[in-house]
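All protein chains but one are shown at their positions in the complex.
Order as written gives the chain letters A, B and C; numbering starts at 1 within each chain.
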Amino acid sequence: MRQIRVTVWGENVHEQTNATVREIYPSGMHQCIADALNAAGGITASTATLDQPHHGLPPGRLDDTDVLIWWGHAAHGKVRDDIVEQVTDAVWSGMGAIFLHSAHFSKPFKRLMGTPCNLTWREAGERERLWLTSRNHPIAAGLPDHFELENEEMYGEPFGIPEPQDTVFISWFQGGEVFRSGATWKRGAGNVFYFRPGHETYPTYHDANVQRVIANAVRWAHNPAARISRPSDAPNVPVESALEPITERGPKLHAAGEEGYR
Amino acid sequence: MRQIRVTVWGENVHEQTNATVREIYPSGMHQCIADALNAAGGITASTATLDQPHHGLPPGRLDDTDVLIWWGHAAHGKVRDDIVEQVTDAVWSGMGAIFLHSAHFSKPFKRLMGTPCNLTWREAGERERLWLTSRNHPIAAGLPDHFELENEEMYGEPFGIPEPQDTVFISWFQGGEVFRSGATWKRGAGNVFYFRPGHETYPTYHDANVQRVIANAVRWAHNPAARISRPSDAPNVPVESALEPITERGPKLHAAGEEGYR
Amino acid sequence: MRQIRVTVWGENVHEQTNATVREIYPSGMHQCIADALNAAGGITASTATLDQPHHGLPPGRLDDTDVLIWWGHAAHGKVRDDIVEQVTDAVWSGMGAIFLHSAHFSKPFKRLMGTPCNLTWREAGERERLWLTSRNHPIAAGLPDHFELENEEMYGEPFGIPEPQDTVFISWFQGGEVFRSGATWKRGAGNVFYFRPGHETYPTYHDANVQRVIANAVRWAHNPAARISRPSDAPNVPVESALEPITERGPKLHAAGEEGYR
Partner (left out) sequence: MRQIRVTVWGENVHEQTNATVREIYPSGMHQCIADALNAAGGITASTATLDQPHHGLPPGRLDDTDVLIWWGHAAHGKVRDDIVEQVTDAVWSGMGAIFLHSAHFSKPFKRLMGTPCNLTWREAGERERLWLTSRNHPIAAGLPDHFELENEEMYGEPFGIPEPQDTVFISWFQGGEVFRSGATWKRGAGNVFYFRPGHETYPTYHDANVQRVIANAVRWAHNPAARISRPSDAPNVPVESALEPITERGPKLHAAGEEGYR
């Protein structure tokens, strides 16, 4: 089987500006995640960052990406709208997408969800415990029924997402909150997964369980089917090519061969 | 119980430019729909159109709208983005929304779904038969298990929507296609319904069954709870007000009282 | 509008055999719940118990019940299978059903879910905090974003249920677990809600928030449509009455007018 090609997109801001973050992730969070994926087996991961031309996603890059991973936080507003549109188009055409932590407020995640994607939060380094809610789900392969992160940012419900197709993890927080930490949706032909952990001041992406969830999610999100070209097309079916013989009746708005309105 | 306040939004283009449409809907499709709702009991419906200032949705109008109905076709691209944002915000805050027919490609519907919302189509005046797929669903109250429209435009699968929370109707078309014609979702605090029939060159909105579906959908979509103000807020919960006593640990990114990134 | 008719079914075992339970619920848990509903407005609630003839559900009783509430624990195995079948049939025909706490393991709930409905548990009188996960959901009307029960039994994930249509509440427990405490499904024509709190040694059903959730759930689950008679029927549509004219072709198994296999 050929390798799954992953692009890990990171905004790469706090790694440059914050000493704590730089110390934990000297090559960037995106590189830490890509390294773990490259070690997981069956996956070839590379990175892309905000500061690169086209935010690291030049024409053709998404076509060659089976699964895109997205981490952003301080610079959501700097992501160009045309790039966001390329990402959502690629998802609709069949690319898998995994949104991590603060990417809940990234432009592409909000566009794919159609909801506010908001939550409550607290940065206090408290304990988080993730509970599995969908037994034997491929995204939880090899994981126990629960695992802990000793220091994490809290995200609390209500989380402004659409009801998931699968709720895979729910988190318990020391300070008293809960959160749907792992959830799946399908958007067009693309599989989408949101995974909560990963505040940049903690070594979360060095955690073995977190790395395993992300590698599992890549395998789950990857769809080997050929990508759909022009996934938003709305083709006209002329009356002559109707699958059952019919005769045109009544008044018409569109001339023969005309495109539909958009 | 107080009346449900409905705003029927119509782009009102073909009613002005196409003789067939004007003849069927001399006061506009929006007015025909509003008239039917005003006769249904418990509902007060008014209209708004694209050509009015703020597309008929000036500040405050959506606050006073319990359920918004949207019909658009030729002029999707002319709807201002700031108005679209006001509509999605209102839905997230709890306003119900019903999208009719070609509004599958309207900006607010696409934004709320997060998917391409595309389909195949044919304008041949063929027979459509809608089958109920969720027995006793409130949107189907008083309707038989199926009903017909003798002349309609065909919309065919695959329909580029997220898996619905309830699939209420599926259509059979004479030319050989099928379509999920009635489907529900929740977006933020708002209930959303899509209903397929309603091509402008046919008298669909004069049909008693269609009128009944729309009135039922208004009652289903209406949520009497107080609207949520600022439905996208992501409030910080300071460590001092944590529900369980915790002590701050580890490095921090945010100063006390700072807003989160967006 | 006519009153919603509720039957609160309680197994009424520990109220008879355990002094603590009897002290908290001198007239039984079922009566406490019914009293709260009768005070809520628009609802007429009565009770039924295991020890009565037909477990208090003689022929006709379920026909006159808009919403059935079920609490059982020690005596799940003593519930007669024919009564279970009458309950599931009534749900399929349009009766609402609310299952409380340990009713997760009741026969009718397991039959309606099709899953093991299992969980982890601990009886330690610990704190439970319920978080709202679906803003403005009718079942949460008038409730804050979270509320607490100072002493409750713990139920923990993984909870063996099908993915809900709406996840309404998720619980945080003091001992470190989380649980999907409020969830909805549709089964046949009937609306089903599961609500977690209610261990019999604590005064949970005297709690105002809990009472409000149950009253809200009754209103949500109630479907005013006429009950479907024989909700499992699979009618044959003879070729002569096909909605589109077709001619019979090929070999047949069934003689004209014959019933299908079951």
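Here is the rule we go by: contacts are C-beta pairs under 8 Å (C-beta built on N, C-alpha and C of every residue); 3 or more make two chains touch, one makes a residue touch a chain.
The structure displayed is predicted, hence computed values, not measured ones.
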Considering the whole complex, which of C:Gln3, C:Gln16, C:Thr44 or C:Ser232 touches the chain not shown?
C:Ser232
Looking at C:Trp9, C:Phe169 or C:Trp185, which makes contact with the chain not pictured?
C:Trp185
Of C:His73, C:His146 or C:Arg196, the one touching the omitted chain in the full complex:
C:His73
Counting contacts across the full complex, list the positions on chain C that touch the omitted chain.
14, 18, 20-21, 73-77, 88, 92, 102, 105, 111-116, 118-126, 151, 154, 156, 160, 162-163, 165, 174-177, 185-188, 199-202, 231-239, 242-244, 246-254, 260-262
Chain not shown, touching residues in chain A
94, 129, 134-136, 138, 141, 146, 165-166, 174, 186, 188-190, 223-225, 228, 231, 243-244
Suppose we count only contacts with the excluded chain; which residues of chain B make the list?
129, 131-135, 145, 156-160, 163-167, 170-173, 176-178, 180
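Quick note on the criterion: only the chains that are shown with their structure count from here on.
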Just the number, please: Cα centre separation of chain A and chain C in whole Å.
36
Using Cα averages as centroids, what's the distance between chain B and chain C in whole Å?
31
Could you please state the distance in Å, as a whole number, between where the Cα atoms of chain A are centred and where those of chain B are centred?
27
Where does chain B touch two or more other chains at once, residue-wise?
165, 174, 186, 188, 231, 243-244
